[in-house]
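A protein chain is absent from this complex, but the other protein chains hold their places.
Here the chain labels run A and B in written order, and each chain numbers its own residues starting at 1.
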Amino acid sequence: MKYIILLFLTCLSLCLSQAILAQTASSDPPAEAALVPSEPPAPPGNLTLKDLPNDDGHGIAVKWDLSPDDGAGAKSVISYDIYRSLSPDAPDSLWKKAGTVVLGVKSYADKGNRESDNDDYLPKKTNLYYRVYAVGAGVRSVAAAAGPVQAYDNWFNTLKVPELIFCVVFLILTVRFINMAKRGIDLYVRPLAGIEAIDEAIGRATEMGKPILYCLGIGTAGDIATIASFTILGRVARKVAEYQTSMIVPCIDPIVMTIAQETVKAGYADAGRPDAYKEDSVYYVTSQQFPYVAAVNGTIIREKPATNIYLGYFLAESLLLAETGVMAGSIQIAGTDQVSQLPFFVVACDYTLLGEELYAASAYLGREPLLLGTLKAQDYLKAIALVCIFALLALRVFTGADVIHKPFDMPWW
Amino acid sequence: MGLIISAVVIGGGLLWILYLSIKGQDVDRRIVYLFVGATVALAIIFRLEFGEVATPIVKSVFDKIENLPAGSKIVLSYDFDPAMAPEVNPMANAFIRHILEKKHRLFFMSLWATGQSLLSVSLNDVLKPEFPDAKYGVDYCNLGYKAGNEGVLNVVITNFRKMFPSDANGNSLDSLPMFKDVESLKDMDLLISVGGGKPGVKEWVLFAGDPGKIATAGGSAAVSTPLLYPYWPRQLIGLLGGTKGAAEYEAELIKTHPRFKDKGMPALRMMGPQTMAHVVIIAFIVIGNVAYFRSRRKGKQS
Partner (left out) sequence: MTSKTAMRILTAIVALIFLISWIMKSGSGMSDSAFTNVRDGFLVTFAVFLTLSIFSFLYRDNPFYKFAESLYVGISAGYWMCYGFWSTVVGNFVPRASRSLSEFFHVPYQEHADHILIYIPIIFGLILLTRLLPKIGWLSRWSLAFIIGATAGLNLTRYLRSDFISQVSNSFIPLFVDWKGVGDFVNHISLAADGQFIAILSNWVIFVGVMCGLVYFFFSKEHKGAFGVASRVGIWILMVTFGASFGYTVMGRISLLVGRITFLFGDWLNIL
């Protein structure tokens, strides 16, 4: 609980600091320009130069005070021209125009090119000099000059501090919970309806004397959904061995097939019935999506399994499989992290594990410290997000001001 | 007249199926397939069309292109294959017409291998005949396909020339006048991705629009559209979802630029059969539920 409070306070202070930054940042409205003047406008003042932060070393931030004739005085300023050179005494022809901004603007980010043969090349770690002119209609002021300044590449991108904070928070939570799980502390995971139905479904298959079909989807051994499905496969294999019924596991990937064979064999061994394991119950079909579906559909129609379990990574074939299972009269339990396929499983199957529930099921059944720890860390991160959204929205409602419009998008410099 | 004939034929058939369902008879699924096919066929033959009004999510894309100053730089990425083409090709063609009509500079590219050939079809069938004055290298250019999925976006967000040393025709980018002031994607005024898979609109948002703070719009196949709604309106300025989105955009295009009225807007034509098919599917859902609740009530009574 204290972790939640600590992290909530961290997030709240983070967001409030952004709120303060948002309130203090302001932009002056642009002034109006006058008609054709007879004299050049007054130059801008207090020209300051510094390295542009969060870049690769080819940028300079140029800032100045507005010309007295910008929106006031003679009101003759239309724009500002910014020039750059390698020497303060270079002739005018060697001063490169870096950019132009309209009246009322007090800064310019000069982002030059990285390639030395480019016209707009801005070298790093080299002395650079700048001139800023206030430009009127056909005339321009005396230059405000400054320099030298050097551009450096930065090791750290301060705009990504929110990501860093969240990564650190998540890392702390994950390590903490994995250690707790390793020490044997019971980490509660709520029961999931789909997983509880598996035992019942296996019992039904035993009564009917029909096999169980377990489909791992069309993912590879590297897909998270497939990895989660392996854990559940092991549990199902153990139950199948205990109940002395049979199972069919068609695979789309040879590596997945290899791992599935080992998992099922281990499940049978855990149940004390290694002799009952049949090598050809876990087999490779094809690596193509729709031929695989055609083969599995054929198996469902011929073998008429009592229970179909679809857990893993599925795409468009999900509805084809589920509908064929309905025609065969099987109980169907499905789960995938592909949000676009969940509606089809929900419609056609008896139980569906939605998205993250598949990973939770894997942690719930396997009770491995790594799985449990990451699941709990994700839960706490969700809780932080919930609390942040609720608290900051409440703040917005009661203060009435739109001060937290983009709390995580403000620049940190 | 076509609407009346379709309504009589399809309506009559549906009433017959409702009667069978109430009597407790099973309706073969092949009858359902036949009905949907017949509905679509009748609607196509009788050219049923309905009016479309652009919703805010589509209008925002239209307004963005409409209000950009002439000469703005817009990237249009063809990220789809022929399987998705009936849905998203009309969007892409509508974008081409609108962008060139407003005299913006159009940069074509593709993250899908099949996108390049579909892009060539659009260039030959739409761009060249309807915009004969548009000059290659000045008003539009074709960068072609590059393998690497989001890796391509990771590079072009800082340097175009590193990933595309030349365009699809072998011309160096420096030889094209429209690339004079273009260093990377960050110099673009708008990014548009048309597609429905991976890489697609989501990758453009994640790897180009969001990190580069560049305005991004999408045209997506209907299957992927619900997953993209969370990105609107902050990370995506607008989104065209499926045939409906394409039809809305075409309707807005015709309203604002009437010269395209005779160009045979395919999405608007498709919405007629689409609507009729949806009505039939809704009717089947209602019939199915009526039959289900009747059989449940009969079961309780017995």
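Keep in mind that, in the parts below, a residue touches a chain if its C-beta (ideal position, glycine included) is under 8 Å from a C-beta of that chain, and two chains touch if they have at least 3 such contacts.
As the structure is a prediction and not an experimental result, all values here were calculated from the model.
Undergrad: Counting the whole assembly, list the visible chains that the omitted chain makes contact with.
TA: Computed over the complete complex, the missing chain touches A, B.
Undergrad: Taking the entire complex into account, which one of B:Lys103, B:Lys135 or B:Arg234 touches the absent chain?
TA: B:Arg234
Undergrad: Out of B:Ala83, B:Val138 or B:Val290, which residue would touch the omitted chain in the full complex?
TA: Residue touching the absent chain, from the options given: B:Ala83.
Undergrad: Considering the whole complex, which of B:Ser120, B:Asn154 or B:Thr256 touches the chain not shown?
TA: Of the candidates B:Ser120, B:Asn154 or B:Thr256, B:Asn154 is in touch with the missing chain.
Undergrad: Which parts of subunit A face the unshown chain closely enough to count as touching?
TA: Touch set of subunit A with respect to the missing chain: 115, 160, 162-163, 166-167, 187-191, 222, 288, 290-291, 294, 339-340, 342-344, 346-347, 354-357, 360, 375-376, 379-380, 382-383, 385-386, 388-390, 392-393, 396-397, 402, 404-409.
Undergrad: Pick out the residues on subunit B that sit against the missing chain.
TA: On the subunit B side, contact with the omitted chain comes from 30, 33, 36-37, 40-41, 44-45, 56, 83, 85-87, 113, 145-148, 150, 154, 165-166, 170, 172, 196, 205-207, 210-211, 221-223, 225-226, 230-231, 234-235, 241-244, 270, 273-274, 277-278, 281.
We adopt the following convention: only the chains that are shown with their structure count from here on.
Undergrad: From the mean C-alpha coordinate of subunit A to that of subunit B, what's the distance rounded to whole Å?
TA: Roughly 26 Å, centre to centre.
Undergrad: Could you pull out which subunit B residues touch subunit A in their complex?
TA: 159, 183, 223-224, 226-227
Undergrad: For the complex, give me every residue of subunit A touching subunit B.
TA: 113-114, 339-340
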